[in-house]
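Report on one structure; see the data block that follows.
What you see is the complex with one protein chain gone and the rest in place.
For clarity, chains are labelled A, B and C in written order, and residue numbers in each chain start from 1.
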Amino acid sequence: MSVATASLVAMSDGGYLAAGWGATIGLIGAYALITVRRGRRLSRRVPEGDRRWT
Amino acid sequence: MWRDVVLVAERDLRIELRSRVATNQVAPFALLVLILFAFALDPDTGVLRTAAPGLYWVVVLFSGVLAVARSGSLDDTDGIRDALRLSGLPPAALFLGKALALAAQLLALELVLIGAVAVLYDAPLAGFPLLVATCLAATVAVAATGVLYSALVAGLRVRDTLLPLLLLPVLAPVLIGATKAFEAAFGAEHIGGWDWCGLVVLFAVVYLAAGHRVYGALMEG
Amino acid sequence: MSDPTGDTPAVTVGGAPLHTGSRATRVLGLAALATIALWALYGLVWSPADREMGDLVRLLYVHVPVAILLYAGAGLTTFASAMWLRRRTPGWDALAVAAAELGVLFGVLTLLTGSIWGKPTWNTFWTWDARLTSTALLEVLLIGYLAVRRVDPSPAGGSVRASILGLLLFPNVIIVHYSVDWWRSLHQPATVTRLDPTIEGDMLVALMVGMLAGALTFAWLLLHRFRLAWLEQQVERHDLVAAVADRRAEGDPGAGTPASSNPTPTEPEAQPA
Partner (left out) sequence: MELVVHFRAAVALLGRFPALAGIDLDVAQGQIVLLRGPNGAGKTTLLRACAGLVPVVDGVAEVLGADVRRQPRAVRGRVGLLGHSTGLYDDLTVAENVRFWGRAARADAADMAAALRLLGLDGRLRDVAVGGLSAGQRRRTSLACLLARRPQLWLLDEPHAGMDAAARDQVDALMHQAVGQGATVLFSSHELDRATSLADRVVEITGGVALPEPAPAPASAPAPAPEKVVVDVA
């Protein structure tokens, strides 16, 4: 990834590229984090038989 | 079936005749917005005249949402919801009847607003067949969509704020189509006005069919 | 909802984990991460700049997959809503809400990347480009759908109201999309730079890898979000069972053992002949 970051800086319009890629990966990451954490919290309230995945 | 449609439409119109919400509240509101547009857009530059078709349909849509909300609120008390479900009225008849009554009110509103736009904005009314056809199609489209979506938010405490949020984006194609058709009718643009009118007709047909089909399930849910 | 002090501190005897992950999501997640790395390398390093758009073409490797996933989310919501209306099983409802939420996420990303691309290209963040405009409307439709779900008082597992709204979602998207397209095409001849440069060679690979990375990420998120919705339904189901027991105990405080099912011997009056 650092290769990518380095080449971003060198490019024309690097700021736009960084913003676009950064926002996408950042937002998806944040959403994933929130979802997984909500799942962890909620799992404790559900008996095992109702969590059908392993 | 048609007997029930008429029964329902007659009921809604009779209530409107008694309560005069459309005539005493919705129509004055619509006229008010027409005047406010003049404040927002400098009336001396001719912008109002050029933009008249679009402004007209925006006003119809916004005041239409008020009429839709009123139409929905007639049936949105616990007792009446229960009674309607028990009444044995076919849901499709209820949907069509309410849409018919709403369409009649919207049509009257549009007529008043056409006059107002001609006078206030000096809009060059022309191309009457296209004008009338567009009005009819857009009215049916807004009425059908409105009755369907007001049933979707019925019984929710926040229905009054939710209804415009749901309804207006859905009606965007009607706004586009009717505006373009009006521009064509007025001779402002050399574009296929009847094509745009066709789009609105298509929209109306789709929503009439959808409402007809799902209204029953919606009343139960 | 956020309070973890559940009445049943779940017992963990191996088996089911205390989260929404599983072997499937772990494999999927690793694959997604690997593809994302590959995507960044192809998109930002290995592929050449476009002859006309320059390096800005690299934004398209994000924008296009993300936009496709927005439509996928909306389409999946409609499909799941239709299936719920047929089958009335809570799983379809969980799928509908998961897909709609992902649709909103990818919609935001579509709009963001679109306007970031638009700034250097058209020198403005927002332009009344047909796709940008219809995407914005689609986003509002999805937000409206989630807003209704939030205030819907129906018990978990799905409601007619939410499903019909979901059912209408994709048809609305199509109608809005084509009418906006038609609307803009009147004014905007195809000579203006649009979002479709000729893409070939390594650029095509970058886009394809982007699609794959997006699809894998979408699937991973969908699985987790679906399970979260499922957990919410289970919590509510258990709350309901407890509430029924409470309610019965309220009836006869003396012999209020909810487990032993109703011992009320209603008289067998008037047997059918």
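The working rule: contacts are C-beta pairs under 8 Å (C-beta built on N, C-alpha and C of every residue); 3 or more make two chains touch, one makes a residue touch a chain.
The shown structure was predicted, so the numbers you read here are calculated from the model rather than taken from an experiment.
Asks: Would you list the chains present here that the left-out chain is in contact with?
Replies: The undisplayed chain, in the complete complex, is in contact with B, C.
Asks: Contact with the hidden chain only, please: which chain B residues?
Replies: Given the touch definition above, chain B has residues 4, 7, 11, 14-15, 18-19, 74, 77-80, 82-83, 85-89, 220 touching the missing chain.
Asks: Contact with the hidden chain only, please: which chain C residues?
Replies: Chain C touches the chain not shown through residues 153-155, 236, 239-240, 243-245, 247-252, 261-262, 264-270, 272-273.
Please note the rule applied: only the chains that are shown with their structure count from here on.
Asks: For chain A versus chain B, what separation do you get between their C-alpha means, in angstrom?
Replies: The mean C-alpha positions of chain A and chain B differ by 43 Å.
Asks: Which chain A residues reach two or more other chains?
Replies: In chain A, no residue touches at least two other chains, as defined above.
Asks: Show the residues in chain B shared as contacts by 2 or more other chains, in ascending order.
Replies: none
Asks: Which residues of chain C touch chain A once you look at their complex with the stated criterion?
Replies: 1-2, 4, 6-13, 15-24, 36-37, 40-41, 43-45, 49, 54-56, 58-59, 62-63, 66, 105, 108-109, 112-113, 116-117, 119-120, 217, 220-221, 224-225, 227-228, 231-232, 234-235, 237-238
Asks: For the complex, give me every residue of chain C touching chain B.
Replies: On the chain C side, the touching residues are 85, 137, 140-141, 143-144, 147-148, 151-154, 159-161, 163-165, 167-168, 171-172, 175-176, 179-180, 182-183, 186.
Asks: In the complex of these two chains, what residues of chain B are touching chain C?
Replies: Against chain C, chain B makes touches at 152-153, 155-158, 162, 165-166, 169-170, 172-173, 176-177, 180, 189, 191, 199, 203, 206, 210, 214, 217-218, 220-221.
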